[in-house]
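Every protein chain except one is present and positioned as in the full complex.
Then we have chain A:
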Amino acid sequence: MTNPVQALNSARVRGWLYQALFLACTLAVAWYLVSNTLTNLATRGVATGFGFLQREAGFEIGESLLPYSASDTYLTALVVGLLNTLAVSAAGVVLATVLGVLIGIGRLSSNWMVNRFATLYVETVRNVPLLLQLVVWYTILNRLPSPREALEVLPGIFLSNRGMKFPVLVEHAGHGWILLALLAGIAAAIAAVRYGRRHREATGKPFPTLPAVIAALLLPPAAAFITTGAPLAFDVPVLAGFNFEGGGAVTPEFTALLIGLSVYTAGFIAEIVRSGILAVPHGQTEAGLALGLSPGKILRLVILPQALRVIVPPLTSQYLNLTKNSSLAVAIGYPDLVSVSNTSANQTGQVVEAVAMMMVVYLIISLAISGFMNWYNRRVALVTR
């Protein structure tokens, strides 16, 4: 049994004591900040709380993935904004990755033209502020002709300063079956890939994976299409009044934001891809050649698995950046989460709540992306045996 003074001399006890003290101070500061804000808001007569979420929003939103009107609640309006943010971020991540990988490989190309073009792209895009790029893209899209003089780029597809209008398939019960058949086909394709790998590993003989996958993806939907006899009727946009009616639409705001975010982030991704590939020693390629592998297989089986380990962590930050940069949408009028929150905050005067909600939502999105990418990183990481 040690006495208290001796206990204080133990490094472990002192460590605990300091940590407890630090925690107490942090909590005290946090409590002070929150209570001070609340008191000050109360004394100035500013309403607080999240009750406003259930009130009628009373403002329209330019584009929405959900049915929305001004008579819906603020909560619905914020969800519409959130979905718009997610939509442009998801599309941006895919587009930026494809573009970034192409440009990154282009920078390593031995073709002088391709190489110089990729370098020029990266240097230009990375060194011009994103906000400026967004405004430039938006201005270009606004310079398109008015709806009455719209360009018909393909039959039924119209380009104007109101965006791109295109025909959409008229819904029919048969489409559900086709979709179901497609899902079954995807499952079959995955099974074929797995079987092919096992077959190769067991017998050492190649299996015709690619033809099997194509057949699995195409045949079931085609069969469903023929048996249900689903019609291929299209809702084509027609000029009526101020604008086109019918069909689907992509607004200039969405397009400008998507292009701007993708083009900008692709510049960074290109450099990440290049560095990842260069990080794999040339000896690996030579070893692959010595084993008699084709260049495509060397890239797929030797280089990429090693390069991905270098690529994935910085790629995660680029995805996070792209998602957070999508909040620049307010500058060009895309109704993302920030834009809708700003309007809500202004109509209700509850700025603290609106900003707090935005912070929490962006935090959750970012943590989700980084959680997924960490999982993927662990999968591709070098396994030491």
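One rule holds for everything that comes next: a residue touches a chain if its C-beta (ideal position, glycine included) is under 8 Å from a C-beta of that chain, and two chains touch if they have at least 3 such contacts; residues count from 1.
Keep this in mind: contacts and distances are computed from a predicted model.
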Report task. Look at the options "Molybdopterin oxidoreductase", "Probable Ni/Fe-hydrogenase B-type cytochrome subunit", "Amino acid ABC transporter substrate-binding protein" or "Carbon-monoxide dehydrogenase small subunit" and return the one that UniProt uses as the protein name of the missing chain. Result -> "Amino acid ABC transporter substrate-binding protein"
**Report entry** Residue of A:16, A:32, A:50 or A:372 touching the missing chain in the full complex
**Finding:** A:32
Query raised in the report: Just one of A:115, A:161, A:228 or A:366 touches the chain that is missing; which is it?
Result: A:161
Report summary line: Filtering A:146, A:227, A:294 or A:374 for touch with the omitted chain leaves A:146
Query - Residue ranges of chain A at the interface with the undisplayed chain - result: 5, 8, 17, 21, 25, 28-29, 32, 36, 39-40, 43-47, 58-63, 70-71, 135, 138-139, 142-143, 146, 161-162, 240-243, 245, 252-253, 330-333, 335, 339, 342-343, 345-349, 351
